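Just passing along the structure, written as structure tokens.
Only a single protein chain was left out; the remaining protein chains are all shown in position.
Lettered A and B in written order, each chain numbered from 1.
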Amino acid sequence: MINIVLLTLLVVIAIAIIRMKDLFAAVMLAGIYGLLSASFFVVMDAVDVAFTEAAVGAGISTLLMFVVITMTGRKEKSIRHKPLPALFVVIITGGLLIYGTLDMPYFGSEDAPIHNHTSPRYINDSMQEIGIPNIVTSVLASYRAFDTFGEVVVIFTAGIGVLTLLSIARTKKNDEEIESINDSMHQQHLVVRIIAKMLIPFIFLFALYVQFHGDFGPGGGFQAGVIFASAIILYAMLFGLVTARKVINQIFIQLIAALGVLLYGSVGIVSLMNGGNFFDYNVLSSNPITGQHLGILLIEWGVGCTVASVIVVIFFNFAGRRELQQHKKPSQDKESSK
Amino acid sequence: MLIAATLAILVAMILAIIRGIAGPTLYDRILAVNMFGTKTVLLISLLGFVMGRPEFLDIAIVYALINFISVIGVLRYSDTNQFKHTPKKNKSIEKEL
């Protein structure tokens, strides 16, 4: 019942996003879409996925999108072209994909291979092999550690890409100018500043809780990293980017991003040295279960560091570019505001 | 009673979505998103109790925090938006420079 309502709402919002011409509103609806799909995951009992969707889909990605829109412009460009060939291609691709799914077992059917081989193994044996109550974490961090390593490297690469494309040489004078404007603007935001000051320590604490509680409940490195980064982003939004850069040095945080990946990889190397396979945590300690615990703790820590610092780096670069763009040509701004 | 409260929250969510889609100004939409966020927090904590899985409350806490951050983000980036009025104070500072 709740499923049907939530899915209908998802479809309604998706159509509304397509029809929306104002990009700001579209991004906001996308935020609602993220919240809705996360509640849908909760109903489906996929708690870890819901956690990630809440932190990433509804929070950070919306924020980054807003920053980008303020740089590019609010209105969608109306493109006049013939939609028929595109429709043709889409129909053919969709038809092929549907034809491909015909060979697959039905959704949720009992004799699907995944329900016969992989899932029972994880559900029955993971407690003895890994010794962690949360099966998702043991699959993610131990059985599939190599995949997760790939994901972390992808995130790291994204950070490097943003750095190469968007990083800007900042001059001291420019910084001061921006800071003075920011200061005047933030005088107006006194109430939010105080509330944020009260909240930020709690957010950091909660991120640490999510990081270390991932073995027992929903959570883990990815979610904790995003929550940690969002606290820093909140600070940067309210107190100005220059102040935030003073608190968190950008060079330092880039170093942390690299160190996270290094930590993750070196766990694998150490397990190779000790005579096991890559990411075989059993050999890390004399007791296999302790080894597994140690390995999972270390790689989750690496994941958390990398994710948090990459997101902070991306946000700093986007927002820094936007501030430069905005303050470089205040005269043109005035023209347009008239 | 838990089920009834869940349904009530769902109805309120639907009303918020209608306003979010229709909303004439930007701020109506932000308001709708904000209300939708708090309703999601409530929905998830209620669902945790309905389904007997109280660890859902972790997600509800994340929502409460993320919702605040994203609303602040929207306001931060619409407030000084170059396509809208810049606030008066801001303008005078720019003149001085």
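Quick notes
Here is the rule we use: a contact is a pair of C-beta atoms (placed from the backbone, for glycine too) under 8 Å apart; a residue touches a chain by one contact, two chains touch by 3 or more.
Operating definition for what follows: contacts and distances are computed from a predicted model.
In the listed set "Cytochrome c oxidase subunit 2", "Multisubunit sodium/proton antiporter, MrpG subunit", "ATP synthase subunit b" or "Oligopeptide ABC transporter ATP-binding protein OppF", the entry agreeing with the UniProt name of the missing subunit chain is "Multisubunit sodium/proton antiporter, MrpG subunit". The omitted chain makes contact with chain B at the following residues, 1-2, 4-5, 8-9, 11-16, 18-19, 25, 27-28, 30-32, 34-35, 38-39, 41-42, 45-46, 49, 54, 57-58, 60-61, 64-65, 67-68, 71-72, 75, 78-79, 84-85, 87-88, 91.
On the side of chain A, the interface with the absent chain consists of residues 188-189, 191-192, 195, 198-199, 202, 338, using the contact rule stated above.
Please note the rule applied: only the chains that are shown with their structure count from here on.
Those residues of chain B that touch chain A in the shared complex are 6, 10, 13-14, 17, 20-21, 23, 26, 29-30, 32-33, 36-37, 40, 43-44, 47, 51, 53, 55-56, 58-59, 61-63, 65-70, 72-74, 76-87, 89-91, 93-94, 97. For chain A in complex with chain B, the residues that touch the partner chain are 2, 5, 9, 12-13, 16, 22, 24-25, 28-29, 31-32, 35-36, 38-39, 42-43, 45, 47, 50-51, 54-55, 58-59, 62-63, 66-67, 69-70, 73-74, 177, 180-181, 184-185, 187-188, 192, 196, 199, 202-203, 206, 210, 213, 217-219, 223, 227, 230, 233-234, 237-238, 326, 330, 333-334, 336-337.
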